[in-house]
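The complex appears here without one of its protein chains, the remainder shown in place.
Naming follows writing order (A, B and C), and every chain is counted from residue 1.
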Amino acid sequence: MPRHVTHVPLRWADLDALGHVNNVVYLRYLQEARVDMLFVHAARNGAEKLAGGVVVSRHEIGYRAPLHFRPAPVRVETWVADVRAASFTLGYEVLDESPSGERTVYAVASSVLVPYNLADGQPRRVAAEERAVLETFYEPDGPAPRRAA
Amino acid sequence: MPRHVTHVPLRWADLDALGHVNNVVYLRYLQEARVDMLFVHAARNGAEKLAGGVVVSRHEIGYRAPLHFRPAPVRVETWVADVRAASFTLGYEVLDESPSGERTVYAVASSVLVPYNLADGQPRRVAAEERAVLETFYEPDGPAPRRAA
Amino acid sequence: MPRHVTHVPLRWADLDALGHVNNVVYLRYLQEARVDMLFVHAARNGAEKLAGGVVVSRHEIGYRAPLHFRPAPVRVETWVADVRAASFTLGYEVLDESPSGERTVYAVASSVLVPYNLADGQPRRVAAEERAVLETFYEPDGPAPRRAA
Partner (left out) sequence: MPRHVTHVPLRWADLDALGHVNNVVYLRYLQEARVDMLFVHAARNGAEKLAGGVVVSRHEIGYRAPLHFRPAPVRVETWVADVRAASFTLGYEVLDESPSGERTVYAVASSVLVPYNLADGQPRRVAAEERAVLETFYEPDGPAPRRAA
């Protein structure tokens, strides 16, 4: 299945006192990719309720290489690693891809997300039409944040 | 062993458009607790080189309850979950503790950290005196970000 | 009249790639001081509607000295420089004060704020009871962001 691709421009303010993108800021990039995928893309395709009605239950992120400031955006690829009854898991890679297809991966991450009802603030099940949209990005065997031993 | 305690004041800017502390900002709180523990406390106790010379290799965080704005700081407890040859793992709880000792936990997290030499930018082993300081916070069986089944 | 005093702890994340508190972050400190003054203090004293119902119309800030990371909070003093029919102006100094009373000023700033009705989103006049609370911090001749020639 295709991954969802978001190009996230760096900001100079993303750098910390050590001069590279701070480890916390990578989570901001994942947030932007997630908003882009769920609010913009999925909302156009029949899963409107996911937009705004998703709570983060867990994040995991493994850092692979430092990211330095440059004018070009960084690429965030997002996929759906798992869909359960009342939650789903996104996988992400933050990377650069050269014109010849060589990839430099800066981070690998995953997030467990829980849909909830805006009306009563309670978690709810993943609806059938949401599952269908999520499954267009399904990649159960994608890379995981923990390094292989 | 005692945990290291840091009181982190919230900022109004930590709130997102949903009106509670954004999930990414919790990682900022962990960063402040880590800086407080490693730069301020540990630096006073013989592990000066850890200050500034540590790279984050991995984060994991599980969210337990939403955190709303209030003037009082939130409590971050930090401990050392593991010390290996060339890395160590911190555990954290973000919580409130009432005067009667009742605890409300907002998040449980862990970070794998790698010491490195500022001079050549290469990872290095944990030095004996650093291990001794880290072990004063050793708690191998603390809570983990993944919920029990 | 007394100034309102807020102690704002720095965060390591406030530093930019040049290693000192980024110029934009000072505005965050002013925001925290303003929230502290208007939401916490003023709300307790009869100007509840100012809390949440104020829009920033203008900021001006002059930087006097670089601010480096340290565990101690920085002091923000806030006063009311002007109250008009439908707006008011806050003045601020960001500073350290030594035990002997010596002051190191990092920035001087001002903000023009406009009360508005949450119900219809329209600007409104400053109410009499709000004016009374604001005037407890009145200091029309305080320092201004522009340096004297």
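One rule holds for everything that comes next: contacts are C-beta pairs under 8 Å (C-beta built on N, C-alpha and C of every residue); 3 or more make two chains touch, one makes a residue touch a chain.
The structure displayed is predicted, hence computed values, not measured ones.
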item	value
Full-complex contact with the absent chain, from A:13, A:55 or A:127	A:13
Of C:68, C:84, C:103 or C:146, the one touching the omitted chain in the full complex	C:146
Footprint left on chain A by the chain that the document does not show	9, 11-13, 28, 31-32, 35-36, 39-40, 71
Sites on chain B contacted by the missing partner chain, in the whole complex	12-13, 15-17, 19, 22, 24, 69
Sites on chain C contacted by the missing partner chain, in the whole complex	18, 22-24, 27-28, 31, 52, 55-63, 145-146
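The working rule: only the chains that are shown with their structure count from here on.
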item	value
Most central chain, Cα average position	B
Numbering shared by both copies at the chain C-chain A contact, with half separating same from different	same
Averaged-CA centre spacing for the pair chain C and chain B, given as whole angstrom	31
Averaged-CA centre spacing for the pair chain C and chain A, given as whole angstrom	37
Contacts with two or more other chains, residues of chain A listed in rising order	22, 24
